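Missing here: one protein chain of the complex. Every other protein chain is in place.
Coming up: subunit A.
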Amino acid sequence: MPEPFEPRTDPDVDLRVPADRRELTARPATILAAIAAGGVLGALARAGLQHAVPHPPTGFAWATFTINTFGCLLIGVLMAVLGHLDGGPPLARPFLGVGVLGGFTTFSTYAVDIQQAIVVGAPGTALAYLAATLLGALAAVALGDAVTAGLLRRATR
């Protein structure tokens, strides 16, 4: 049986998934409000962690590194769970995936922190941070997806 949730590439919105195509016309205000609310929560959590663990321009941005790798682990877990539930509750992906995790993780701070480390003359830190985040994030999302999907398969067998 073909699963409508499975061909998804994009966790934010994938127009090849019928439910994603329909959701905005069906109830635009609810969907956008759920995304905005989740985005606010994710962004505030990110800002709180960055404030608690600041880094000098020449230093490794540990807070943002942790935020991005942990957020990638969680999107792997979340999408495996939602895929198992054939998409899950209609607002789960918009609120948790697009909103909370999309708002929590950040690409702009990643790019600018690398650029700033280069500007202040710390290319080694810039390269280490660039590679560590990239490899950490990709390993984390694969791990979150594989472990969760494996556990769910075992639980329902």
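Just so it is clear, a contact is a pair of C-beta atoms (placed from the backbone, for glycine too) under 8 Å apart; a residue touches a chain by one contact, two chains touch by 3 or more; residues count from 1.
As a working rule, contacts and distances are computed from a predicted model.
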Choose one: "Carboxyltransferase domain-containing protein", "Germination protein, Ger(X)C family", "Fluoride-specific ion channel FluC" or "ABC transporter". The correct choice is the protein name in UniProt for the chain not shown.
"Fluoride-specific ion channel FluC"
Note that subunit A touches the absent chain at residues 8-15, 24, 31-32, 35-40, 42-44, 46-47, 50, 68, 71-72, 74-76, 79, 94, 97-99, 101-112, 114-116, 119, 130, 133-134, 137-138, 140-142, 145
